[in-house]
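Take this structure, written in structure tokens, and hold onto it; I'll ask about it next.
Here the complex is missing one protein chain, while the rest keep their positions.
Coming up: chain A.
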Amino acid sequence: MRDLLTAYPPLVRSAALVAVTYRGRMILGVITGFFPLLTMAVWLTVVAEGGPPAGWTTGDFLSYYAAATLLWNLSGNHVVWRWDADMRSGDLSIRLLRPVHPFHQYATSDLGHRLVFLAMLVPTLTIAALLVPGLDYPADPVLLAAVAVALALAYALSLLMASTFALVGFWSTQTTNAWLLWWGLGSFASGWVAPLALMPDWLRTAAALLPFRTAMGFPVELLMGRLDPRQTVYGFAVGLGWLAVFALLYRITWRRGIRRYQAVAG
């Protein structure tokens, strides 16, 4: 464990250095990082033309999607593509030869990139929160501390889910398609497509039990002060439960899958 803690900072640092190496990629990364604001624009139009749905005001949508932008950039989904490319090309061999488990190498690589984009995004969102009317969050320190934990849980779960799916690559070449199917279905139950409060009852009930809300809707709803203590504890419990489930699934899949690795080429 101590070795891992020693290896994490330089690995994250190296990934951050890679992230800032190419200006074009940085600019494109920042632009795509603001995609949730497009969804917000659609909802604001709906509110303007048809009135607030289910009591959600313009300010609510502003607050929701500004926070959703933060979560959009705090997702570990990207590791699926890295794993997949490395398994196909055989470059996973290079990672397997290092005395740090590949999971941590992909995680630190992703984290380094996330931190660079967040370093640009967070000040922008903070300024927007101060200047844009209607964009408002409760300033309760206990609540903000809980949000910080929920954000860490969101990132950890999305990373672990994506990494577990990536291991499908030991059996199939359809890893990324399988992940897109899972993520696409999950986007309805996470709060990406629309806030869960606006979804049908049956979907809200299902979403409360599924892992997707932990990675998006739960931290946003918490930050907006829409959850009471019981709902907050329940949200954390579901998230931690899924984290444990995916940790176990990852472990089992890795042990079985690595035996099948063919280390192609070279």
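Quick notes on this structure:
To be clear about the criterion, a contact is a pair of C-beta atoms (placed from the backbone, for glycine too) under 8 Å apart; a residue touches a chain by one contact, two chains touch by 3 or more; residues count from 1.
We adopt the following convention: contacts and distances are computed from a predicted model.
Set against the options "ABC transporter", "GMC family oxidoreductase", "Monovalent cation/H(+) antiporter subunit G" or "Nuclease SbcCD subunit C", the UniProt name belonging to the omitted chain is "ABC transporter". If you put the hidden chain back, the residue from A:85, A:100, A:193 or A:208 that touches it is A:100.
Mapped onto chain A, contacts with the missing chain fall at residues 3, 6-7, 9-11, 14, 17-18, 21-22, 90-91, 93-94, 96-100, 258-259, 261-263, 265-266.
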